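Report on the structure given below.
The complex appears here minus one protein chain, its other protein chains still in place.
Labels run A and B following the written order; every chain starts at residue 1.
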Amino acid sequence: MDWHTCSFYVLSVMILGSALMVVSLRNIVHCALFLAFTFMGVAGVFALLHAEFLAAVQVLIYVGAITVLILFAVMLTQKTIGISLKQTNRLAPLAVLSAVTFLCMIAVIALNTTFPTSGQHTVAVSTQTIGSAILGNGSYVVPFEVASILLLAAMVGAIVIARGQDN
Amino acid sequence: MTSYVQKIAWLIPLLPFAAFWIILFFGYRLRKASALVAIAGIAGAFGLSLPCFIAMARGHDPVNVSFPWVQIGRLTVDLGYQIDPLTAVMLMVVTLIGSLIFIYSVGYMTDDPLFHRFFAYMSLFACAMLTLVMSNNFLMLYVGWEGVGLCSYLLIGFWFEKPSAMRAAKKAFLVTRTGDCGLALGIFLLFYLTGSVAFDPIFDAAHHSHIHETLFIAAAILIFFGAVGKSAQFPLHVWLPDAMEGPTPVSALIHAATMVAAGVYLVARSYPLFQLGGEHAIALSVVAWIGGITAFMAATIAVAQNDIKRVLAYSTISQLGYMMLGLGVGGYTAGVFHLMTHAFFKALLFLGSGSVILGFHHEQDMMKMGGLKKAMPYTFWTYFIGYLALAGIPPLAGFWSKDEILHHALEHNFPVFLLGAAAAFLTSFYMTRQMYLVFGGEQRDKHIHAHESPFVMTVPLMILAFFSAIIGIVCVHGQGFHHLVHFGQEPPAPFSLSVAGISTAIALLGIGLGWKLYGQKPLSAADEDPLLKIGRLYTFLQNKWYFDELYDTVVIRPLLRSARILYWVDQKLVDGTVNLVGIITIILARVHQLFDTYIVDGCVNLVGTVTRQMGFALRYLQTGSVQSYLCVLYTGVILFVVWQLYTGQHFSCPFLK
Partner (left out) sequence: MIAVHHYIFLSAALFAVGIYGVIARRNAVGVLMSIELMLNAVNINLLAFARYVTPTTLTGQVFAVFVITVAAAEVAVGLALVINVYRNMDHINVDDINLMKW
């Protein structure tokens, strides 16, 4: 068992364990905390997959931005902080069934599929190569610009929705 | 001068029209001043007519102005007016006599509560009459023709609270309308034949078309039928005596001087049509005979009337017959000449009778009068001049024109001449009778205190008397009138001593008989009319030849009876059928209603109920909870993928198959 395999399993346990905590804990602040752990684990997996840039982005955006954003939302919806209500509804058994069915289905399909795995080594991926892949030679420029417009629209929309009707 | 006439002539009928509207709108505020407005209107028309007349008298060419009004298919209607000598004479007659009568009316109508309305109607009448005589086409003439008919109706029925006036107005309207139908048909026929309604093209076409001569003659006779109605000729004369129910100025203006003369004017205007057929023109013979019969018949009736205005009414009918007679025997100039002179002296006589009636406190029975000479000197003397003029005593107006007519009749149609002569004799007789009954002797009904009328009434009488006295001799002098109004070649003045002598002798004979019966020994209150001695004939004449009774039996009663029968048919049969259909429909509707209520509505309600119940059942599927939707969605996706795995070609899972 090399360090790669070892790291993978450690990270997997960390990710899945934290994720289960996220969906099952009663205190929403704790959920958010475990969500951050999950994101860290995922960043680790990204690193294992030779995507160091994305691992960094994952940490910056998810752990740094989104988790904080969610915590702010939790703060703004104050009443729910600290109260440990029952966090699941009556659909929970059905949800478990759905999730398990889905997992089984994917497992069956994946096990029965032969992926055309390439034996080649990964090219050296750097921030520079990703930058040129997005902006250089123009192959992803348009989606990139569209994504920027989407972000702008989302920002404007979020502000408009969140500030409500009052002046 | 001609261009001047052209420029101003169109204003002539519009001035009274404007007066009419002003009085109509401001009558209540104007009160007595509305008379001034009306007089200003008619006097203005007179002032404008005078230059036209002078221009024509000096021999200027006739003026004919038209402008297009309507163009539909073949119909081109030009509104337009023409001033030719005939029109000019009519204009003078209408506006001059009209002005005098308007002034007279101020006195006569002074106490009437509807004073202003009277003048509004009179102004409207003047407008219509002037339109009639100035028109250069049959259409506008017809408009004016109906306009004067309307005003005649309104003015006869002016005292509409009197049932007799109301009936008389209705009768006048209906009887003249009978004639108007003929006129309308005649105009339609002429339009059909020539495609025009204007005088000149029609007369040209009539003159040059030999194929349709018969039809043109038929049109002429139809037009004459209109004239018969309007001019109260036999057999449509019955309305004019009843029309005396209207105020006396109305009788003078409309039913003596102008409107009734419109028929004569129409015949004179359409003379080219009547003349068709040369020597033996049928239309002209018809005119002559109708005129002769009317002249004689009306004169006989006038003899036996006791109402002062009715005598004059029958006299008017008789004199109109004379005019027709004159036109019919080829005396175009003579007929128009008599129209003019008659307008003056008959207006004078009517206004005089009005003065008598007013002075005698609205009592019209001559048998109660007598001796008014002393009480009403102005009225007497002016009336006397009118009487002599009508009787045909030289050198007064009536003599000259009547003499010309008789002369033409003697030359062309002897039987008609006899009728005319007899009428002349009777005319002088009944007028003498009237003079003696009204002015001679002693007053028979002592209860009434007679008095002379005011100057506003007597001055117009004097002016009219002046014209009645001199107009004949002035016009004959130097052949003025023949020079002015003539048809075709200017005819020589047909003056022969023999005819003049005969007619004068006839007139004197009539006067003598009248003097013998009424003048020699004035009638006292106890005496009865000497005419009663002729017994049944008198009754026959007093009842106007039983024309009203005849029409009542022949026309009115059958009409009423058929109307009643039709009413019965309408009530019982038609309404019965309609009601039956209605009842059947109602029954059918009831049946239908049942079907509708239980079967159609049942089906609809059933569908509604089913939908409703299904809705109640299905609403539980719509929880509104996003998460349950999402759950169903996942389930669906999973099921879809599984189904694809088993059957699809896109995923291949050999072990599952």
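Simple rule for what comes next: a residue touches a chain if its C-beta (ideal position, glycine included) is under 8 Å from a C-beta of that chain, and two chains touch if they have at least 3 such contacts.
In this text, all values refer to a predicted model and were calculated from it rather than measured experimentally.
Participant: For subunit A, which positions touch the chain that isn't shown here?
Facilitator: That gives, for subunit A, the contact residues 2, 4-5, 8, 12, 15-16, 19-20, 22-23, 28, 31-32, 35, 38-39, 42, 45-46, 48-51, 53-54, 57-58, 61-62, 65-66, 69-70, 72-74, 76-77, 79-80, 85-89, 91-92, 94-96, 98-100, 102-103, 106-107, 110-111, 115-118, 120-123, 125, 129-130, 133-134, 140, 143, 147, 150-151, 153-155, 157-159, 161-162, 164.
Participant: Even though one chain is hidden, which residues of subunit B still touch it in the full complex?
Facilitator: So the residues of subunit B touching the missing chain come out as 619, 622-627, 630-631, 634.
In the analysis below, only the chains that are shown with their structure count from here on.
Participant: Per the centroid of Cα atoms for each chain, what is the distance between subunit A and subunit B, given in Å?
Facilitator: 108
Participant: Flag every residue of subunit A that touches subunit B in the complex, lowest number first.
Facilitator: Going by the criterion above, the answer is residues 89, 91, 94-95, 98, 101-102, 105, 108-109, 112.
Participant: Tell me, which parts of subunit B touch subunit A in their complex?
Facilitator: Residues 627-628, 631, 634-635, 638, 641-642, 645, 651, 653-656 of subunit B touch subunit A in their complex.
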